[in-house]
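Heads up, one of the protein chains got dropped from this complex, but the rest are sitting where they should.
Let's look at subunit A:
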Amino acid sequence: MAGFFDIKARKDAAAAASSSKAPTTKQETPRTQPWVEKYRPKTLSDVTAQDHTITVLQRTLQASNLPHMLYYGPPGTGKTSTILALAKQLYGPDLMRTRVLELNASDERGISIVREKVKDFARSQLSNPPAGPAGVEYRKKYPVPPFKIIILDEADSMTQDAQSALRRTMETYSKITRFCLVCNYVTRIIDPLASRCSKFRFKALDSVNAAKRLEEIAGNEGVMMEKGVTDALVRVSEGDLRKAITFLQSAARLVGATQAASGKVKEGDAMDVDGESGATVTVAIIEEISGVIPDDTISRLQSAMQPGKKTSRYSSVANVVTDMVADGWSAAQVVSQLYEKVLYDETIPDLQKAKITMIFSEVDKRLVDGADEHLAILDLSLRVADVFAEE
């Protein structure tokens, strides 16, 4: 108790407590961490396949000047990763907290927040690296340019009002603050904001780069993969690397976990086990967890739609559709897969395809509006079948 006022002793105790605690958490994190976070690029050069953007940013890194930026592109292409990596390289770990403000759709971002939180942060003083030799050392490692960065992630879900409130703020404090807006749809950002930023488009990942990255991760994690799994992953994820990585991790978990459970290995060893015993991830597992409908189900629907014995067409289509709905396949998935099937079918004449596309667009709109799935799929398949029967 005598030591209560002894600040130094308390500090030591606190340090001891935290250091004894730290290793345990550290031990746990790598296993429980999603691979998406674990393999988030640490530096700009790690970012996969956005060469153009990265070269431009590398140059700004050396010049230590930065414009306001607007990143846009489909999900899973590395927008958030890029800005986080850039910030890390600019400020280093110690200053990240004070120099970078990250706001996303999970935070309240109404007009009041823009007025208060963002503005307060934008006009606050710059924090500096510690004085003395340590600071000099720190500056050697990281450029620490004289401005802060405000990252507005998922900016397309901000209201118009909130966006307009940003306009003046961006200009007034541009001496000490840079904004980086990240969004999927550049059209949802109001023009005055977009014109204040230099825009970077992130394109969907091409299959070669995505496959390379996936194999790298699989290699690091010791996941055995059947041949063709990377292709399947790339196919089902449609250029979304995050989705592909999540699928890979889920598949590895399922395989590893089932293996561990069936082999009566103690829990917790699951991750090490799948490396050794060679449980492999198969294409079927990938398709199952990604919610893709197996090919033969779709073919069954397609063959039911073909004109044949005219009397039974309704009932055969209706039966297949009822089964599909009861099996829980989602209508959006049915629509997109059937669409691909029909469009790439060479035997269907162009005129029919044009008509079919019209039907698809209508049904898709209905589904987005929340229409009933059973009726929508049945309607779709019957009408497509009608088009087939026309000739």
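A few remarks follow.
The working rule: contacts are C-beta pairs under 8 Å (C-beta built on N, C-alpha and C of every residue); 3 or more make two chains touch, one makes a residue touch a chain; residues count from 1.
Rule of thumb we're sticking to: contacts and distances are computed from a predicted model.
Choosing from "SCO1/SenC-domain-containing protein", "Cytosolic iron-sulfur protein assembly protein", "Replication factor C subunit 5" or "60S ribosome subunit biogenesis protein NIP7", the protein name stored in UniProt for the chain missing from the display reads "Replication factor C subunit 5".
Considering the whole complex, the residue from A:89, A:230, A:290 or A:337 that touches the absent chain is A:290. Only one of A:37, A:191, A:296 or A:350 touches the chain withheld from this view, namely A:37. When the whole complex is considered, the residue among A:246, A:302 or A:337 that touches the unshown chain is A:246. Counting the whole complex, the residues of subunit A in touch with the unshown chain are 28-29, 31-34, 36-37, 75-76, 104-108, 110, 112, 153-154, 157, 237, 240, 242-243, 246, 249-250, 253-254, 256-258, 260-261, 267-268, 270-271, 288-291, 310-311, 313-314, 318, 325-333, 363, 366-367, 369-376, 378-379, 382-383, 385-386.
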